[in-house]
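Yeah, one chain of the complex is gone here, protein chain that is, but the others are all in their spots.
In this document, chain identifiers A, B and C correspond to the written order of the chains, with residue numbering beginning at 1 in each.
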Amino acid sequence: MSETKFEPKIIAFLCNWCTYAGADLAGTGRKQYQANVRIIKLPCTGGIDPLFLIKAFERGADGILVSGCHPGDCHYNSGNYHARRRWNVFRPLLEFCGINPNRIQFSWISAAEGGKWVETINSIVDTVRALGPFEGYHKLNTIGPETSGEVAAAPSETG
Amino acid sequence: MSKKIGVFVCHCGTNISATVDVEKVAEEAKKNNPGVSYTTTYKYMCSDPGQKLLRDKIKEEGLDGVVVAACSPKMHEHTFRNAAKKAGMNPYHVEISNLREQCSWVHPDKPTGTEKSIDLVRMMTEKTRKDKSLNPIKVPVTKRALVIGGGIAGIQAALDIADAGHEVIMVEREASIGGHMAQLSETFPTLDCSQCIMTPKMVELAQNENIKLYTWSEIESVDGYLGNFDVKIRKKARSVDLDLCTGCSSCWQVCPSKKIKSEFDMKLGNRTAIYIPFPQAIPSKPVIDREHCLLFKDARKKNIPPNDSKVCRKCLDVCPIAPVKAIDYSQEDEFITEKIGAIIVATGFKELDDTSMYGEYGGGKYQDVITGLQFERLASASGPTEGEIQRPSDGKLPEIIVFIQCVGSRDPAKGCSYCSKTCCMYTAKHTMLYKHKVHDGHAYVFYIDIRCAGKDYEEFWLRAVEEEGATYLRGRVSRIYKKGDKLVVLGADTLTGSVVEIEADMVVLASAMKAQDDAEKFAQKLSIQYNKDKFFSEIHPKLKPVESSSAGIFLAGTCQGPKDIPETVAQAGAAASKVLALLSADELEREPVVAKVDRLPAPIFSTCIGCFYCKRVCPYGAIAEEDIKARDGSVIKTVARVNEGLCQGCGLCAATCRSKSVELAGFNDEQVYAEINSVEFN
Amino acid sequence: MTEETKKTKIGYYPGCAITKCSTSEEYGTSVLGVSRVIGPELVEIDDWNCCGASSAHATNHKLSTALSVRNISLAEKDGYDEVLAPCPMCSQRLIISQNDVHEDKKLREEVEDAIEMPISSNVKVSNYLEIIKNYSMDEIAEKRKKKPEGLKVASYYGCLLVRPPKILKFDDPENPTTMDEIVTAIGAEAVDWEFKTNCCGGGFTLSRPNVVVKLTHDILEGAADAGANAIAVACPMCHANLDMRQKNIEKEYGRRFNIPIVYISELIGLALGLKPKDLGMDKHFIDTDFVVDAFSNIEE
Partner (left out) sequence: MKIKITTKELKSDFAKEVKERSGIDVKKCYQCGKCTAGCPVAYEMDYMPNQIIRFVQLGLRREALTSRTIWLCASCITCSTRCPKEVKIAELMDVLREMALEEGVANPMEKNITTFHEAFLNSVKKHGRISEFWMLSEYKRKRPKTALQDIEIGPQLMLKGKLSLTPHDIKGKKSIKRIFEKFK
């Protein structure tokens, strides 16, 4: 099946209060979107350990979404700011490792924004689909870093 | 020992089963998964027999883990955990797979939805495998409620709680309680005078010994949690000592600044700089409007303390209170902190009074195009015209009056898509009030739809048409322009397919109910959610209509969305009863989703290295430093400890901890990794 | 400002109606005359074609788009960042077409193929009021020679300058003020009135003169009742309908208006001391002597 068309798998780490509720709202509003996302719910994006993201890539995720409350709206006052700061540090690390940072998106989606959830999902799925499968990590495991595609050299991604 | 897990897949009628092959989901849950010992599907898992099925199977099959694949956990996680608890299982071994909101409702293709559902169930099964037993945390309850906002919603809620014997703190930011209802002339559908039913309630509130009233005050901050909030209140400088002042009225009678537009009269009347908003104000004690007061203006200009200004001290001079005067120019904002168990938010709405967005209706430049609340003030016996319908420009009685419904409502192009719900009724009322006062006048109403779905409401608007002779025209007005002293209204009547042109003397816009200007900021202060129009969100639109997203904070009245008085009062009563239920217990149980720092046997004690990054990031100050001491009392190491009472379970500390010594119960690393690992990747 | 203005070269797209020997040639003459005094420098786009006006967009969207866009591509080729189209019909069509090809990739490809040129959306198309407001307000103040006396001007914008607002993004669609600001800047009194953006019937002048007569009557009446003794326009069609038809209207409705209809560029020109004849003041149907005479005082 995967031969006919590449369908990426995306892991979404969502906060319980805003984005998870926003995704629920998309459901209640029967707004259709692409089925490539698997949600992992946490109380707050501030509680997301960067290792969770690494783990998801290691397991074979092609893309990751981290989404929480808008600035100022965090249920825990400032958790989303911490998440954003962590992301700012984490992003260059990803690039350094040769992982195309477009494979991870960070967004604010409130409990009222079912439509934005749908747009965000469709956009990340399309982006990651265009990037192709993320195979860097597997190659790293099996063959070694020298020959691995994306992990060794990000620019080769297009091929 | 591996857990015995049961998977229960719900059809949700056909909500799930129409686009997800539930049988296959159940089957796949078992396949290659030795831990899953029982699977089934059921039409309505949340129904009574569904819950019984869950309980029975836990007992019969000896399950020690349950996955319910159904709707969002926000709907029924609590239901199923409770059911499991009744069957003797620790409820925190129950997890919910969200098949309805995340699959069946959003992915119409059955194979796709089924495949994703299988994935989602597997994720939760693996998480359940790692679930630990948790016990609810008990917290004491402060038996005192806070009501924010002193309109009809707040007053009703405060009285209900106080009458049940609990203390209530009411905070109102204006100088008097009463809110918008105090401004109304008559109320639909009975046409009884608003003030006649409102003022007794205001007096009742003021005299209730269980209620402490802070007017001219605002909420500065809210800390703490359900049962134990710490609320900081800013008492704005009133420049009048409420304890000393008797409300004798001498001061506002001598105030020389008499031409300040009265907010209460929607700028159709004037007030003084030291003033009470309206004659029946509670408290009936004035406030100095420092922006307009001559003395404060002078002090600002000269940059001197107000007390040093000698420009005008008429109010102070005339104040009969001795030996210390009740007027104090040097008063400053004061802060008070109150311990609170539960909060009711009743902050109300704001009428769309800035019509500048309606350029086609003159954008606010025509004096005789007024808003609904302005009409209320004109029609009110206590209003600037003592109830006579005079048009603002020249005081003339309007012989032809046009009402335009849906101004700022149902108008997405102007950024306001919702229906304000009350305007159909209040416009019908306005036509009647007008006809009662201007007998040979003509009232025309432009409407799109008539929405009068309340008890006796339909009859009420028909009375406006059939008995009072108001002419209803179905169409929205496109333009108003001035021609001489008339206003030409260009409308349509779509029922005849015509353009309508009316030369009117006055136009009343049925302006929308909008969220307060600072609603967003206020919601952030309280950590409650709001919708795109900045009205505060209830947790569940049907089943939890008065609960905000923060435990212990409830919503009443129009801050949650447009509604009329009966509905507001009903909702206020509902919120009050929720608060009473909370305050009736001495202790509350809280979800045990809290962080914990590990403790290990000597000689390690804890893997915590004492860096206290967790302490720095914790938004609640829930992390303390704890000395681990040797028998001789010497400190071996200092480690972090979580105060369960303060922890709200965000998990920031766990994600920040460098030595992985903190875990968040219910969402620990093992559980999250189990979820990630269980996803079927390509 | 002065230095900069002199350097600014703007592509000039006159459109059919205001070129020499056309029904609204005085608009073109006065726009060019004024620009020579206060800038910005206008250079005619080489080999421009008709935008197709109402007749194209009313009957064939793609044709209308291609005819309009061809001119923008020509301007791009000539190296202009900004184009002035004094006729609002032209500026509106150019901007809408530019917007349409920007939003619809397929249409863009088809149109590019038809005009055999690439389409760039970088060229800014401006109407005359925008150009004056953005480049020449200080210049007017500086070089004003004559101050009008007793001239009460109703600024009439019509439809095409302000609608559709989301695409044209020029001024307030219900109560625009740019022309009033210019009127004030040349020292005349800007009359506040209610018909600034009412429709004059536009292109129906030949096919449905009755419609035009009614609509223009309402506009004339509105201006007269508001106390205006002249109406300023920035649109050849508004001008044609209000000026050429005014006698008809007077006959039809039995009210004598005799209100001169002048282009805003003519008013600026008079204030700058240009000769009335050079501004085409003699080309009007309704006598403009009153307006010309108002500008007889030389400012110190």
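Quick note on the criterion: contacts are C-beta pairs under 8 Å (C-beta built on N, C-alpha and C of every residue); 3 or more make two chains touch, one makes a residue touch a chain.
The structure displayed is predicted, hence computed values, not measured ones.
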Subject >> Displayed partners of the chain not shown (whole complex) >> reply: B, C
Original post:
Hey, which of C:Val123, C:Cys159 or C:Val233 is the one touching the hidden chain?
Top reply: C:Cys159
**OP:** Quick one: say which of B:Ala322, B:Ala413 or B:Leu543 touches the chain that got left out.
**Re:** B:Ala413
Original post:
Out of B:Gly88, B:Pro323 or B:Gly497, which touches the unshown chain?
Top reply: B:Gly497
Original post:
What subunit C residues would touch the chain not displayed?
Top reply: 16-17, 19-25, 47-50, 52-63, 66-67, 70, 104, 110, 113-116, 159, 163-165, 173, 197-199, 201-204, 206-211, 215, 244, 282-283, 285
Original post:
Hey, which subunit B residues sit against the chain that's not shown?
Top reply: 360, 406, 410-414, 448, 474-479, 490-494, 497-500
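Throughout what follows, only the chains that are shown with their structure count from here on.
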Original post:
Approximately how many whole Å separate the CA-defined centres of subunit A and subunit B?
Top reply: 32
Original post:
Within the complex, which stretch of subunit C touches subunit B?
Top reply: 172-175, 194-195, 225
Original post:
Quick one: in the complex, what on subunit B touches subunit C?
Top reply: 359-360, 363, 481-484
**OP:** Would you pull the subunit B residues touching subunit A in the complex into a rising list?
**Re:** 72-74, 98, 100-103, 105-109, 112-113, 115-116, 119-120, 123, 520, 523-524, 527, 529-532, 537, 549-550, 593, 617, 619-620, 648-652, 654-656, 664, 667, 669, 672-673, 675-677, 679-682
